[in-house]
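Every protein chain but one is kept in place in this view of the complex.
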Amino acid sequence: MMNKHTFMMRLLPLSFILLLLSGCGEERLTALDPYGPQAEWILDNLILSLYVMAVVIIVVFALYFIAVVKFRRKPGDNEYPKQVEGSKALELTWTIIPLFLLAILAVPTITGTYYFADTTPQAAGSSGEGEGEGVSINVTGHQYWWQFDYEDGFTSGNEVYIPVGEKVEFTLTAEDVIHSFWVPALGGKIDAIPGIENQLWLEADEPGIYKGKCAELCGPSHALMDFKVVALERDEYNSWVETMASEPAEPEENTTASEGRQVFEDQGCIGCHAVGGQGTAQGPTLTNFADRETIAGVVEYNEENLEAWIRDPQSFKQGNNMQAYPDMEDQDMDALLEYLASLEVEQPALGRQVETDGSDRIEEPQNE
Amino acid sequence: MADHVDMTKGLPSNPEKATLEGRNKFLGFWIFLSGETIMFATFFGAFLGLREGTAGGPTAEELFQLPLVFIMTMLLLTSSLTSVLAMYAMKRNNFKAMMIWMSTTVLLGLAFLGLEIYEFVEYVHHGLGYTTSAFGSSFYTLVGLHGAHVVFGLAWISTLLIRYAKSGITLTNAPKFYVASLYWHFIDVVWVFIFTVVYLMGIGGA
């Protein structure tokens, strides 16, 4: 973590911004409050550039306001002032001084570019606190959700779990159009492009939930393509991976949940939504669906919203690819909801600790 | 501003640049051609970026036949030469020679166009359609755009030949012929690049 001095340096120009931020929810979003080495590097250099630019701004504004106040034409004064052609000395001054200012910024720009480009996952992350061997995760952007494929062979949708203090490598591509993967509190963004694989590394200093967003226009619901990064201590992460990787238990026979499972198969849900190793990832994987706090990344998870979503997904996320089931029998719907609610993997302690007040979710359908 | 060209001794030695209008046309057309160059450069760039993208369809090595393309190149180069001879005739105020050389240019251009159409038909028979692969799309677009320029150039020169069939060389039509021949040279130069970048590099696998 940064020492107190640099923290104060950061605080200085941003104090007024922080005032505005005090009302934030618990999910970490802003890049002005970094939680990883990459985001910290970015903020440090942002502030460095602010100081350099402040020099330019102060000089220009001072010259401007002095000129505006001092050199006014008096009424009735028809004389012309002295006509000055220019000054070589001055021209040289304002060529050379900016060169130095830019050099100050050019050095970290280049070192930083290479620092960010090395995405090799690391045993103990760059902060030296992690215990595992680092993780590689494949990310695929879809209209409008994120697919996360782990090395252990399982898939997660819209929520990605990572171990704290380790450098995690993401390999990104897209299924349909270009998306951009961005977790402001942890680091920079990179585009997910169909037909191309890009790499990005992120590291979280602390356990917690970090909000991610799609930053490249990808269609009508681009604004709603949120996801979450859940950072866990290594042992909790391990146990989460273990549960996700093992085949989920089928619901017990002759329960509502097992009827729901039947509905899930009969209605063709499984054609798009995988559960464990079954089905495909056309739509978000539902293996740990009931662990999630949101449906489709933005709608608060509860039965009412889930039913509304299944009956008319377009009213929540315009242009998404899920088929609507407006006429599903209530009985079938109840069974299906029951089944979906049973899709839990062992939820690590931390995920529950970080409670949200729920205010950051869409409660009403977007457009009717 | 208006130029009054001394015509008492007959046509000046550079009739295409004798008037301000002629000079304007001359400069304007050069700028237009530099813009065209950039546009072609973009299509060349797209082709170079996509020529490996055959997506399982036919490749350049499998399709291109050097002899045919060589004949096409020779036809176009010769047509450029004849248009130079036409301009040379214009400067000597030899209207008849100019018309003959310009007409030869048109005939050679038509022959080139015929071979190009034959070539495209052949490739389609061998399985390279416009939508087959990125290679196919970018090949037909680049070479086809050049072909479209040839068509436009032929139509342009033919129109001039018909319009001024009996007028002799004047200060009005001299810049028009000159600019048209400039356009024809440009088409020729672009073809030299196509020959090198598309065909030679395609066959040589460079």
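Chains: A and B, in written order; residue numbering restarts at 1 for each.
One rule holds in what follows: a contact is a pair of C-beta atoms (placed from the backbone, for glycine too) under 8 Å apart; a residue touches a chain by one contact, two chains touch by 3 or more.
The working rule: contacts and distances are computed from a predicted model.
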Ask   = Given the options "Peptide/nickel transport system ATP-binding protein", "Cytochrome c oxidase subunit 1", "YdbS-like PH domain-containing protein" or "Nitrite/sulfite reductase", which would UniProt use as the protein name of the unshown chain?
value = "Cytochrome c oxidase subunit 1"
Note = Checked against the full complex, the residue among A:V135, A:M244 or A:V298 that touches the missing chain is A:V298
Ask   = Which of these touches the unseen chain: B:T73, B:S138 or B:S181?
value = B:S138
Query = Residues on subunit B that touch the omitted chain in the whole complex?
reply = 1-2, 20, 23-24, 27-28, 31-32, 34-36, 38-39, 41-43, 45-46, 49-50, 52-55, 130-138, 141, 159, 163, 172
Query = Which residue numbers on subunit A touch the omitted chain?
reply = 17, 20-21, 23-25, 29-32, 39, 41-42, 45-46, 49-50, 53, 56-57, 60-61, 63-64, 67-68, 71-74, 77-87, 90-91, 94-95, 98-99, 102, 105-106, 108-110, 112-117, 176-178, 180, 182, 184, 187-191, 193-196, 198-199, 211, 213-224, 226, 298, 318-319, 357, 359-362, 364, 366-367
